[in-house]
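With one protein chain held back, the other chains of the complex are shown just where they sit.
Now for subunit A:
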């Protein structure tokens, strides 16, 4: 009689390509990047980092109500997006705007959503950071944690019937893996042989809950086997490793029609959101270390520069022009009108039902009677 030990004693090794100085680790196997893709990846990571800083500040100044940064996790979203195609459908958690950025969502579109103005393709329906774009195959973000995981399996189930060269990619954090939906999704994905890549951003913190309090397993990668799912642990701060791992995972998911689990190890440098002050539950030194020494953007920059694909001049040019664009986007978005009144009542159902049509009519009649009580920045 032998019980399987609760732990093998050894942690599952982590796939890495670049060392801390941005040099390729001797003997690593990885997908080669073209200069064009590498530079686009780098500039996107810088853009994301700068957007996070400036939009976070805008919230602190009271101009938007809420914001969440991806600071420290830029490689996980950008490098993964670079390894996917435009047909791959993304079901995000909420810390992956990098994917939208890669696919062409503009700074102005991000700002419009955060301000909930009439240019927001989400019609001002949701809180900031809850982006969505059907055009870019990025399913609108929903707040409850991990609900996107079984949804992703459902999308993959439908996609499978289309027999396209595409898969579904869905994200969750380390905290999200505790939800029942994580279990149901992985189990179902395996049973239905769904072409879905599950990416877990293990960034060490779920608001103030450290991973040591979240689970007792060796991270998330070991759970794959429990469901009969192929899995890999990758260094989430190594853009080359993330790119290679996702590129391969995608191929496996599509050619073998099966789910794949990728655990990307990283660190949440920023607070959980603007409603959080993480210095209350973790040391400032820890945050500074990861921010300065383990920054994924700098690490990748060194490799790109070493290849002769990037220079100091291009760096300053990028940062100054991006800063201008970001500040301008906020200014414009702030002054833009809000969505018109009819958008309060549309999209509840496919066709507006009589009771909503009547409510809108009554509201408009009230506005005519008491125009002074109606906000001036909401068009009728």
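What we mean here is this: a residue touches a chain if its C-beta (ideal position, glycine included) is under 8 Å from a C-beta of that chain, and two chains touch if they have at least 3 such contacts; residues count from 1.
Criterion: contacts and distances are computed from a predicted model.
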"Sodium/hydrogen exchanger", "Pyruvate dehydrogenase E1 component subunit beta", "Peripherin-2" or "Nuclear transport factor 2" - which is the UniProt name of the missing chain: "Pyruvate dehydrogenase E1 component subunit beta"
Contact partner of the left-out chain, one of A:18, A:100, A:153 or A:261: A:153
Residue of A:11, A:134 or A:225 in touch with the missing chain, whole complex considered: A:134
Selected residue (touches chain absent from view) among A:62, A:144 or A:371: A:144
Hidden partner chain, touching residue among A:52, A:181, A:235 or A:295: A:181
Contacts of subunit A with the absent chain, listed as residue ranges: 89, 91, 120-123, 125-126, 130, 132-134, 139-140, 142-144, 147, 149-159, 161, 180-181, 183-185, 187-188, 191-192, 343, 346-350, 353-355
